[in-house]
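Missing here: one protein chain of the complex. Every other protein chain is in place.
Showing chain A:
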Amino acid sequence: MTSIPRAEGRLRGWHLGFTFPLIAVLLATTVLPLAYALALALGGSDASLVPQAPFGTGNVEAVLDRGDLWPALWLAVVFLVGALAFELGLGVFTALVLDRFVPNRNTLRVVLLWPAVLPPIAVALVFKYILQGDIGMLSYYLGLVGIHQEWLTQPSSAMAVIIGIDVWQYTPFVILLTLAALKSVPEEVLEAAQLDGAGWIRSAWSLVIPIIRPAVIAIALLRFIDAIQVFPTIYVLTRGGPGSSTQLLTYYNFQVFFGQLQFGQGAAIAIFVVLFTLACVTVFTRIQRRAEKAWA
């Protein structure tokens, strides 16, 4: 019997050759842009895309002094909580139902996949026409039954629409990944529960969900990383309005950088977004580890 050699702590020789392309790509696409943004944020000019000496915290302080950064962060949190709660709640529940009651799911998988692979800009454009004023399809049919709702011109409904579109597009993605995770639930555990008289709801709640919880947290993490970047939907549907009610962190970043041409402050906000994302990812991974330990 041959055993697989333990991975050594350091890369050596030809190992480095194989990993070099990956390291080069990571450097070019992640580390360098981040370093550039940091240099721009700490640069002495807010008006140039070339980092300027003397370096300092002027742009960072200016961003923190802005009254509109914190509302943008708050709106991002509202969006993230709303979207992730619906997507995970609906997604996991639907996956459990499908796993139990729909045995042949090959066609279903394809159907579930397509909203997630649609370009967000195309989805936003379609919804723009569905929701638009009195000629949009949804507005028209609701109007027939006496409901006249202006979706994109009221702050609460505009935010609800942004969340709703994200839920529409990515809940199937959550279902699909949860179905994959459900494959890991041992049949014998479910059979034992059945023999003990546990019904489907009890089994799902007390056995299945705890088993797949680490996977669900991983799914939530993936959705978080994607959702924090929401942009095309806002750009197409509301441009951050009405007022600034849908000016989430990333759109706000775009506005400062390209709309107001404040490159240093824009870069500082981008770094803030990265730090916020990293902080949230750290929280997610800790929760995931705790869930894994709890089950182990």
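Everything that follows uses one rule, which is that a residue touches a chain if its C-beta (ideal position, glycine included) is under 8 Å from a C-beta of that chain, and two chains touch if they have at least 3 such contacts; residues count from 1.
Quick note on the criterion: contacts and distances are computed from a predicted model.
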Chain not present in the shown complex, as UniProt names it (candidates "histidine kinase", "TonB-dependent receptor", "Putative spermidine/putrescine transport system permease protein" or "Sugar ABC transporter substrate-binding protein"): "Sugar ABC transporter substrate-binding protein"
Residue of A:I219, A:I234 or A:L249 in touch with the missing chain, whole complex considered: A:I219
Touching residue (missing chain; options A:G89, A:G199 or A:G243): A:G243
Listed residues A:N59, A:S139 or A:S203, member touching the removed chain: A:S139
Touching the absent chain when the full complex is considered, from A:L176, A:A193, A:L248 or A:I269: A:L176
Interface residues of chain A (partner: the chain not displayed): 47-50, 68, 113, 116-117, 119-121, 132-136, 139, 148, 150-155, 158, 173, 176-177, 180-186, 211-212, 214-215, 218-219, 222, 226, 238-245, 247, 255, 258-263, 292, 295-296
